[in-house]
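All protein chains but one are shown in place.
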Amino acid sequence: MLGTALRRLLLTAAIFGAAAVTAGAGELTVGLNLPQTGPGSSLGVPMMNAVSLMPPTIGGLKVNYVALDSRTDVTQTAANTRKLITENKADVLIGEVVTPTSLAMVPIAGEAKTPLLATSPIKALAYPVDDVRRWVFKIVPDDDTTAPPVVKYLADKGVKTIGIIGYNDAYLQVWTGLFDQLLPSTGMKVIAVESFERSATSTTPQALKLIAAKPDAIFVAAGGTPAVVPIRDLRQRGFKGIILASHGIGLPDFIDRGGKDVEGVVMVGEPFIIWRDLPADSPYNKLAQKFVPAYQEKFKADPPMMAAHIADCATLLEMAVPEALKRGQPGTQEFKDGLRDALENVKGLYLNNGLLSNSPTNHAGYDPGGQFVMTVKDGAFHLVK
Amino acid sequence: MIFWTLVVDGVVNGAIYALLAIGLVLVFVVTRVILLPQGVYMSFAALTLSQFQRGNVPGTAGLLLALGLAAFVIDLLRSRVTRAWLMRRVASDLALPAIMYALVTWLVPLRPNMAIQIVLTLALITPLGPYLYRLAFQPLEQASVLTLLIASVGVHIALTVLGLVFFGPEGFLANPLSSAHFEAAGIVISGQSAIMVAVSLVIMVLLWLLFDRTLIGKAMRAVAVNRVGARLVGIPISQAGEITFALASFIGAVSGVLIAPVSMVYYDTGFLIGLIGFVAAIIGGMGSYPLAVAGAIFVGLLQSFAAFWNSNYQQVVVFTTLIPILLLRSLRAPAVEEDE
């Protein structure tokens, strides 16, 4: 009995293997590796939702979207990346959102000479541009791009001392590093850094320690709903200073869970989050108009920022695919080379995330002017003018 | 003042850990199952309550239907079907979930008040325990503690996935049970915290009464002390198991209701919190309720102070402290297999 089961298993494997190899001729294969489970799923699920809104054809090619679950796991991510490249013959890859997992995709994509549209903010994904990172292009501004406006905002407000609190993960460590790098020239300094677990029942001890250090402002290096907890505890324990947060909080869920506790929180982030406050003729407004109503109709909710990353990927591909087709057909290395070159030569392209101009030495060429200071007011993000 | 605020924070968290620890000890002494999903009951209850408050019918209502049906079908295949059996099981496995489901779908859109929401939550989560016992653990009644532990890991994995499917990846906060604040000697204590500690105490007292004063409690204690003996005097072990699991899921649901307004609860929050409750239970030797409660308060305080000392190493401190305690416990437990 087990024998037949095993045979059936092998047969299924064979069929799947065969099916995957025979990608249709003249068809563009986009391979996505996004977390549907694990701690990254709050970012990955809305992105996967947005995949269903991606255009069925790009540059005249029928598009085959192959989406795999990374499980927020580095080993699974590496396996998925290899699978997308060797088994599904992906022409271009999209993913991941969490720092370690997104980094795990880089060497594999680079060595297979397949362009990777990286959807995580960490800088090391595409910097420095070397043999491997030539193939990686950022769809999210580096934290380096959003950090200077944050520091500038704090300096303008006359802040002298800063406290930082964040998730006990890579994101906090990145931001702490950025502050260390940027602050010395400003006269401000970080006087306390605290971390918390996503599953923590309370962040009161951390809040107490931060408040005890008496910083003028506190920066929250966390994304999504978890960021609500320390902000609430800081407010409840009587912190009256400025609270800034990283752009990871730019989600409807953050405001929903945070309620009045997060009123007044400031962040520097992508135009997509406050597109309604931009003039109707702003290119950002137009981009959002294209995407938001469709998402709202399908998922009965406002799209979070991460969903817009996927829309930006489509925008980029719509630009790059026609260029690549001049070099070769999908499935060939020439086509991938063409995509890569086109992505590297992007100039002045408006995306939901900002204004992008890449170069051979910069694959995350977001214009600092494409980042906006915003604050939570009356249950929504609004542009600080 | 910071010191006392940390103490209050530690005790309030300790109260939640204590509830989890009591559930774990209860299940362990009667069935020898180390019930990792105890934390899942907590997150399910917290998230269910949050969904009620948003006017949504939570996935747990459907889960109740499915588990009831599965338990019924599997028992139908396993046991000797008598009329009495059929009557009882149809009521407990099919009718009860159906009624609950109907009740929830009817009441929730009407936005009932907090008390009703809480009662509904408890009534949805509590029956999960006995169903899970019958599906996963009862067939393994005779297995070793280790086998049961691994089965418990399996149940935990499956339930966590369902949590993600039902509630999505983002966390939820419920409205507080009380928005009052007291101030004593400069320390702010929220009404919610006071309720958490009070309810935990009440549950502990009720459990003590149950085990000390009622026949069924005594029967369960008998099972805990001597399984063969209990069977000989006619106490069915599986029934004791079902009741224990119901109690445990009830306690888990209560802790979920308590924690929902204070902590952001995610579909997988239960794992780490459950583990910490577990650390408390182990400090208490997995056998003693008062010691488990003391252990829970200790862990709560330890966590609070560790987070204040160095928040990066909070969990390292908690879990590393466990190791010497385990060693101590092991040394006190008999080291060799008995040959008497």
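Labels for the chains are A and B, by order of writing; each one numbers its residues from 1.
Everything that follows uses one rule, which is that contacts are C-beta pairs under 8 Å (C-beta built on N, C-alpha and C of every residue); 3 or more make two chains touch, one makes a residue touch a chain.
Just so it is clear, contacts and distances are computed from a predicted model.
Engineer: Using the UniProt record as the reference, specify the protein name of the hidden chain from among "Dihydroxyacetone kinase DhaK subunit", "PaaI family thioesterase", "Sulfur oxidation cycle carrier protein, SoxY subunit" or "Branched-chain amino acid ABC transporter ATP-binding protein/permease".
Structural biologist: Hidden chain, UniProt protein name: "Branched-chain amino acid ABC transporter ATP-binding protein/permease".
Engineer: Wait, the hidden chain, what does it touch out of the ones we have here?
Structural biologist: Output: missing chain touches A, B.
Engineer: Going by the contact rule already stated, which one of B:Pro112, B:Gly154 or B:Pro290 would touch the omitted chain in the full complex?
Structural biologist: Reading the full complex, the residue touching the unseen chain is B:Gly154.
Engineer: Among B:Val12, B:Leu26, B:Met100 or B:Leu162, exactly one should touch the missing chain; which is it?
Structural biologist: The one listed residue touching the chain not shown is B:Leu162.
Engineer: Give the residue, chosen from B:Ser79, B:Asn175, B:Thr214 or B:Thr320, that touches the chain omitted from the document.
Structural biologist: Only one of B:Ser79, B:Asn175, B:Thr214 or B:Thr320 touches the chain omitted from view, namely B:Thr320.
Engineer: On chain A, what residues meet the omitted chain?
Structural biologist: Interface residues of chain A facing the absent chain: 2, 9, 12-13, 16-17, 20-21, 36-38, 41, 48, 67-69, 71-75, 78-79, 82-83, 86-87, 99-101, 103-104, 106-107, 111, 122, 124, 168-174.
Engineer: Even though one chain is hidden, which residues of chain B still touch it in the full complex?
Structural biologist: On the side of chain B, residues 34, 135-136, 139-140, 143, 145-147, 149-151, 153-162, 164-165, 271, 275, 278-279, 282, 286, 312-313, 315-316, 319-320, 322-323, 326-327, 329-331, 333-337, 339-340 touch the unshown chain.
Operating definition for what follows: only the chains that are shown with their structure count from here on.
Engineer: At what distance in angstrom does the C-alpha mean of chain B lie from that of chain A?
Structural biologist: 37
Engineer: In the complex of these two chains, what residues of chain B are touching chain A?
Structural biologist: My answer: residues 2, 5-6, 9, 12-13, 16, 161, 164, 168-173, 188, 259, 262-264, 266, 268-269, 271-273, 304-305, 307-308, 311-312, 314-315.
Engineer: Could you list, by residue number, the parts of chain A that touch chain B in their complex?
Structural biologist: The contact residues of chain A facing chain B are 37, 39, 41-42, 44-45, 168, 194-206, 208-209, 212, 224-226, 228-229, 236-237, 253, 257.
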